[in-house]
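Some chains have been omitted; the remaining ones sit where they do in the full complex.
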Amino acid sequence: MNREPVLTKKDCVKGACRWSLMAVTTFNYDTQLAPAVVFGIGPLLRKIYPDDDEYVEALNNHFRYFNTHPWVANLVLGATLALEDKEGISAADAVQNIKVSLMGPLAGIGDTLIWTLLPTILGSIAGYMALEGNPVGTILWLLTNVFFIAVRTQLMWVGYREGTKLITKFGGKIAQITDAASVLGLTVVGALAATVVTAKTPLTFQMGEVNMALADLLDKILPSMISVLTVWALYKLIGRKGMKVTTIILLVILFSMVCSAFGILA
Amino acid sequence: MTLAVWQIIALILVAAGINLDRRGLSLTHARPAIVGLICGLILGDVNSGLYIGGTFTLMSLGVAAIGGSSVPDYGVATIIACAFAQTTGQGPEVGLTIGLPVGMLGVQMDVLFKICNSFIAQKAQRYANEKEFKKMYTIMLLSPVMVAVFMSFPTAVALTAGAPLVQAILDVLPAWVTGGLSVAGKLLPGLGIAMLLHYMPAKKYFNYILIGFVVSAYIKVPVLGVALLGTALAYKFYTDNEARATVGFAGGLEDE
């Protein structure tokens, strides 16, 4: 299933721009950044798959859950494009696994460096200067952002290039690699199941001077209990015949309102 | 002092723009300092704009939307604060106290439109399957439109009807609506993981999920550490498979 690659650097820059403009805008709770992925790299996929059916299959594959730091995402998307460009639709599972394995760790790094460290440094400079009526720090911040926008247009291409190198190295073992990537992916997913839901229960039992927080208690029984139970319940719900994702979302909202009203969750 | 119509329109556009920008391009990323500078230019009082923007910037250091969580909209807070500092004529301090609650509303607005996005996403995928690729792309453009409308709505109301109305609306909204929405915003990210599990070989390799869970929940190893561990496990899995194949082939030959 080895094909002649068709994507060029120009394609990748275009993909990066489309992706970067959309990114978190289409964020939804079931597939998270997936629609933006489709929006971003859809035209590139079209070029890879002139055949309509394959194109649809590829689109459906990318309509699946994906979430990571949006800037770093370019690298992942570039790498998987390289794979699809080389191996065609038969690489769909590998694409999926690679996206899943990388998204967690890269989100961790990106969120720390780009969403936390950078704004803290630039923000404190800009903020203090602004308080004194000096706009220099603020303008510096704007310029830094311009610089990063420029960098980001190139990142998908970087991912594509490096991805191609890797594929050439491991060529022909797509099945084994898919399986191994599942192992990595599922390990990460196990960790995500413990952390993705951040709702806590504020309930406490107050009896005279005895004061017991339910949250502490749950933690003692099973740490991350609320998160893992939520994921598990949703997993079961999704499995139910005739249960649409839309219905589940509405159920969760209803449930949240009830829990919020009675002070069960916060 | 009242605002000119063009100023009101400009401020509403800023509210829409920075919210689109924050979710994508990240030129301003809705940073209060930057927003304050812009508002200052529009309102002709750069100093107040910088002062308000600087204050909200320092207030929001470390606040980041990660993992799909929703955070207060300090950008909109800055806009409102700048506007009311001007109109009430009582300076930045008053503006800050009026701006903050409106900004807080950003959490609920964000949860709301993310919920709506689900419907758009589903519709888009349906178009894909029907090979209506044009429509697929077009419907997705509804998301940015929604962001613009939803996130500039509080600003529009406040600037046209006055802050008291916003406050009145906030007071009338029952706690279970606002609270419920933010709880939903914390529960719903679990949906994505649950869906993931459905199209990964979760049952066949549930042991790896378990390991990831224990290491994260009990031992609090951050996700990068888990991924390093997962890489080790995946590599072992891979080489074991290879070895199995080889042994199966070589069979008795290798044996002592």
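First chain written, first letter: the chains are A and B, and each begins at residue 1.
The working rule: a residue touches a chain if its C-beta (ideal position, glycine included) is under 8 Å from a C-beta of that chain, and two chains touch if they have at least 3 such contacts.
Here the structure is a predicted model, which means the values were calculated and not measured.
Although the view holds one copy of each protein chain type, the assembly as a whole is A x3, B x3.
Rule of thumb we're sticking to: only the chains that are shown with their structure count from here on.
Mean C-alpha positions place chain A and chain B at a centre distance of 12 Å. Across the interface of their complex, chain A is touched by residues 20, 22-29, 31, 33-34, 36-37, 46-47, 50-51, 53-55, 57-58, 60-62, 64-69, 114-115, 117-122, 124-125, 128-129, 131, 133, 136-137, 140, 143-144, 147, 175-177, 179-184, 186-202, 205-206, 208-218, 221-224, 226-227, 229-231, 233-235, 237-238, 241-242 of chain B. Residues 20-32, 34-35, 38-39, 42, 46, 52, 55-56, 59-60, 63-65, 67, 70-71, 96-97, 100-101, 104-105, 107-109, 111, 115-116, 119-120, 123-124, 126-131, 133-135, 137-139, 141-142, 145-146, 148-149, 176-177, 179-199, 222-224, 227-228, 230-232, 234-235, 237-239, 245-246, 248-249, 252-253, 255-261, 265-266 of chain A touch chain B in their complex.
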